[in-house]
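First, the structure itself, so that you have it in front of you.
Left out: one protein chain. Kept in place: all the others.
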């Protein structure tokens, strides 16, 4: 209450200054366009930004993907039809990336299709267990909730550098392993361990976000439902599978979709942690798009746009299927 | 009998999963919970703690393997006739005594040492007999060196990050709440279309439209300019959505009363709606601050000049440039993480409730 009113008071004081300037302007505008058109006046700034930086780019992206050359501006770019897509799909053998003209695309695609299911499964599993634990009557709930959540606040770069420091050859983890008599491992130099830590670190950094959502979902389940189930002599395991899970399903669905969308877009942490390496072992799709479009010379915007459209299309199809399945489930 | 056993175990596991308010006595499921949570505490928290502790280690201390738990520095002594302070060693002599000597230099497996009390006499001691004298020492100079070695550029990065975060957040708050006001408190043709257009952008991942976004920023002449990062991010659909949902709960009668009180539409928005939406604004502000401060990909693409780097970009570029200078890198990592860590302590309730509400709705 007090924090809230303080905040209100603070915003009030800050608000007073520009208000003096904007108010006459907006009042004049109201006189000019009339009260009925005022909602548009309120909408236009946000709508302009939405159109300019979200809707328009989608269409420009489509144009990019069917045009060539390394020129940035669309009017400088000749149309080349599906050539960018053809380049991406130009493969001798689809199961062997090295036979493709753009082998990195296929490696990134392969990595992403392995990374996403594993990372999402682990993430939701760990988040659900953590949420169930935090939903119990235990000491220090708030403290533990904070502990599991705070990495969400850290920037991906910080997260990556932190773990780099821990995983490096002479790092804390190897020191610990040495202390218990194990051979130190150069964690980020081997493809398999680098991949493992990629999953681990991204889960570490983001699970708190999903834990909070799931915890809120658990807390929204009314207690008397459980009490009624107990009166109906349902075993606790049954009340978990028959009450908790079904009632948590909408939240789980949201968490699942969010987790997949964000997992597919993983970039920052791995870019700093491994740079996609060793080799291309941890290079995911977004990094490929970045490398092709921005980091390599000449910049191949067309190829990057084609790859990103394929990625967006995959996400769209995934979300649509997921929604359909969940709606079908709800009808049962 | 076996059945009973199964039921018993089953119910315990079930109780572990479903129980909300427990009995007084701790059973093994409570212990399991605590073990899990403590393990979580270790995994979640020690890496951060380790980095913070490490950032206070001297460069020499940092390169040690195995690493020391706490930051240590070698004790030194100033000896007459030598400009630099000399590190102290406890040396075990052949007679089995321990004497404290200062090391001049190391030659192979031997070291030249002198007794600080008697600086004239040089001794040659095998390294294996000498143990460095160390004490716990917080190397704050890592932080001051960070400032000096970047030639003050670090302040530039801090300024850039702060500028982007603050300006983008203020614009986001104003623009989003204006749109939310229009979409919640007016009935007009096209309002549904506008709402759908804004919410549809939820489905467009920022990375997918990276190239055209960059093009538009370039067309606006904002490559390398902080505004090039600010403008593309201000129209957040989640912000509009959250604020609209909140504003729907503000009674329309308030607006009618204000209208009868001769308040212009802007004044209604500014003096009535905005102050009353403070809780939702706080949530949106926190989200905005978080994502703008931590933003990486868009700045990476747009902010091409060194002077326009944000802290995150600088940090990422340091990790390659100063690969060996872990003292500076760790200090900077800590510095970049600190503001949000502090913010988190004060705002935890808002953040978690905000995330929970966006997740569920």
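Chains: A and B, in written order; residue numbering restarts at 1 for each.
By our rule, a residue touches a chain if its C-beta (ideal position, glycine included) is under 8 Å from a C-beta of that chain, and two chains touch if they have at least 3 such contacts.
In this text, contacts and distances are computed from a predicted model.
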item	value
Which of "Xanthine dehydrogenase family protein subunit M", "Multiple sugar transport system ATP-binding protein", "Carbohydrate ABC transporter membrane protein 2 (CUT1 family)" or "Urease accessory protein UreF" matches, in UniProt, the chain that is not displayed	"Multiple sugar transport system ATP-binding protein"
Residue in contact with the excluded chain [from B:73, B:231 or B:258]	B:258
Where the unshown chain meets subunit B, residue by residue	251, 253-254, 256-264, 267, 271-272, 275-276
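We adopt the following convention: only the chains that are shown with their structure count from here on.
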item	value
Partner subunit B, residues of subunit A touching it in the complex	4, 7-8, 11-12, 15, 19, 22-23, 26-27, 30, 35-36, 38-43, 45-47, 49-58, 60-61, 64, 72-74, 129-130, 132-138, 142, 144-151, 153-158, 161-166, 170-172, 174-175, 178-179, 204, 209, 212-213, 215-217, 220, 223, 226, 235-240, 243-244, 250-251, 254-255, 258, 261, 264-265, 267-268, 271-272, 286, 289-290, 293-294, 301, 304-305, 308-309, 311-312, 315-316, 319
Of subunit B, residues touching subunit A in the complex	7, 10-11, 13-22, 30, 33-34, 36-37, 40-41, 43-45, 47-48, 50-51, 54, 63-67, 175-176, 178-179, 181-183, 186, 188, 191, 194, 197-198, 200-201, 203-216, 218-219, 231-235, 237, 240, 264-267, 269-270, 274-275, 278-279, 281-282, 290, 293-294, 296-297, 300-301, 312, 315-316, 319, 326, 329-330, 333, 336-337, 340-341, 343-344, 348, 351-352, 355-357, 359-360
